[in-house]
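Here the complex is missing a single protein chain, while all its other protein chains stay put.
Every chain is named by a letter (A and B) in the order it is written, and numbering of its residues begins at 1.
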Amino acid sequence: MAWLKRNIAGLPAFLWMAVLVGIPLIYIIVLSFLTRNPDGTVGFVFTLANYDRITDPVTVSIFMDSFGAALLTSACALLIGYPFAYFVSRLDKKLRFYVLVFLMIAFWTSSLIRTYGWIIILQTNGVLSGLFERLGFIKEPARFMYSYPSVIAVTTYMFLPFMILPVYNAVEKIDPTLYEASYDLGAGKVKTFAKITLPLSSSGIAGGVTLVFVPSVGLYFISDLIGGARTMLLGSLIKNQMDSARNWPFGAALSVVMLGLVGLFVVFYLSLAKDNGEGLF
Amino acid sequence: MGHLSLVNVSKSFGKTPVLKGLSMDIRSGEFVTLLGESGCGKTTTLRCVAGLETADSGDILLNGESIKDLPPDKRNVNTVFQNYALFPHMNVYDNIAYGPKLRRASKNEIKRGVAEMLDLVKMPGLEKRMPGQLSGGQRQRVAIARALINKPQILLLDEPLGALDMKLRQHMQLELKHIQAQAGVTCVYVTHDQDEALNMSTRIAVMNGGAFEQVGTPQEVYEQPRTAFVAGFVGERNIHPVSVEGHNGDVTNVILDGIRIKARGSALLKAGDSARLAVHTDRAVILPQAPGPGGHLYDNILPCVVQSVNYSGHRTKISVLLNGGITFIIAEYNQSGSNTTVSDGMNAYVAFDANEGVLVSAV
Partner (left out) sequence: MGKRIYIFMIMALLYLPVAIVIIYSFNASKSGAVWTGFTLDWYSAAARDGRLIDSLLMSLEIAFFTCIISCVLGTMGAVGAARMRPRAKQAASLFMYISLIIPEIILGVALLMFFSVLNVRYGVMTMVLSHTTFCVPYVFIMVSIRLRAVDPSFIEAARDLGAKPFKAFASITLPIIMPAIASGALISMAMSLDDVVISSLVSGPQSVTLPMRIYSMLRLGVTPEINALSTVLVFVMFMLVGLLQFVQAGRRSERAAKKEARNA
């Protein structure tokens, strides 16, 4: 009774999440061991075939491509986002406020629409092609879409705010007297950055990399719209199993393996981040 | 005005006892201070009276009626919290009016009450300020006004001056006494600061380990400590184990490490008992030479060697070694133009009267 009284307010929310996140996640694990009937329905017969199929070279290469793309995206976002966050933290107060507000607005603008903007820019006869033509770089209309680099570029663009915000929050919290102390003790600008700023912002970097890496592994609409049919990534593969291929047990197995790998990555990465800030790079 | 009685109040957190059978009567209009180190149970006592904690056993009576099991909103007792706990989203007016509004007082009545309270705490005209825009001292005043407007039987104050700097703290001590006199409310005050306790209280209850060590007026607690804890906690004293030799009229003779010392008479001790001798650092003096005839005749004059002399503004602390190897500290008040006459390594004499040597039980 006392237990109920203490926990009653939180109960609905946690029940909701348990039923709609916990149970479904357990259910896809179960489903991943079942078979697909010829008519696309699920047969309740135990099998390991779905996992066996993941070791197929085609699937393995899709996994490699997806995780590779996510890693590359995280690295690019860090490379571009860290200096940005660092510079913003040193702006004067008013300017900083405006930059942050506009960053938030960009962050919350529909990712679909922003992807669409890139299509207009990158497509054949698109904005970029027209610009290059006018500048004389190219003679024929060119197409910048449907390639691996364009998918990486657009994904990086999409998740840049996810990197910037946590890094900014960490850098902004560093006590400026620490820089002064470091200069006072004879460290130069570079040394100070390496020994003070970077380690003290490691929590922000850890957060940023996690926030970019995790969603970019499974994101399918950027690769679908920008990469086209040639770049099949994990998200699209899973989505296909759910709609057109209608092989739910295989889709479930793919999801389970993906979630497991992502979870391993996050746990491993965050434990590195906890032990030692320098392990992050 | 309220009369508060604690009757054998006990409380434990889990298996740890924090209050061990406290009993005390607080009369109407008194200003009683619970004095002790952090963790001694003084705040818990206050919270039991406020209803924010419930005592496990014993009883708490307000004007003769038990309030032990009433919820805090049913007790006519109000608290000034340590961090003031001003509601950050309400301005000064709404903070103070919070209690009367809950009692559905009329708008005019509330307006008058708030104005009256702001006058009392000397903050008229600041109704519209938010707590975030007030200084520490002002927040303190609002917290007092917010409690007093409810005309509580008892006002509880939990280290209300702890967050203020020293100057402001001393000023607020006087102010608080003044407000108490004007409002005529019984106050129970919690602090770990002995100066505050000595300055403000009609009575002090020194707490240690969840029990009252001694309850008495500031003079009693300061001059006649009854336990070694009180002797050590209130004032600055030299405390050393001694054995009792015998009584001689108003004086009890004791032996401190082979040295015979005359101490204030204590009827509770018999010859052969062990006890502790407590001497205030500022009630002993240091003499460069043994006093000649004509000077004040101290009851105890002990040869010593000066170890260190530390100047600290209004006084100088001198640490000396007695013959037996016992360290003794003397605080001399400084006056302009007259500095202490001793220096490190000198031979000198420590002197004090028998009445300044208080004997307390050994435990």
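Methods note: contacts are C-beta pairs under 8 Å (C-beta built on N, C-alpha and C of every residue); 3 or more make two chains touch, one makes a residue touch a chain.
Worth saying up front: this structure is predicted, and the values here are computed from it rather than measured.
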For the chain not shown, which residue from A:L25, A:L48 or A:L264 touches it across the whole complex?
A:L25
Chain A residues touching the chain left out here are 6-14, 16-18, 20-25, 27-28, 31, 80, 83-84, 87-88, 90-91, 97, 99, 101-106, 108-121, 123, 125-127, 129-130, 157, 160-161, 210-211, 214-215, 217-221, 224-225, 235, 238-239, 242, 248, 251-252, 255, 258-259, 262, 266
For chain B, residues touching the missing partner are 50-52, 71-73, 77-79, 81-83, 85, 87-89, 98-99, 102-103, 130, 132-135, 146-147, 150
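Going forward, only the chains that are shown with their structure count from here on.
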Averaging over Cα atoms per chain, report the distance between chain A and chain B in Å.
60
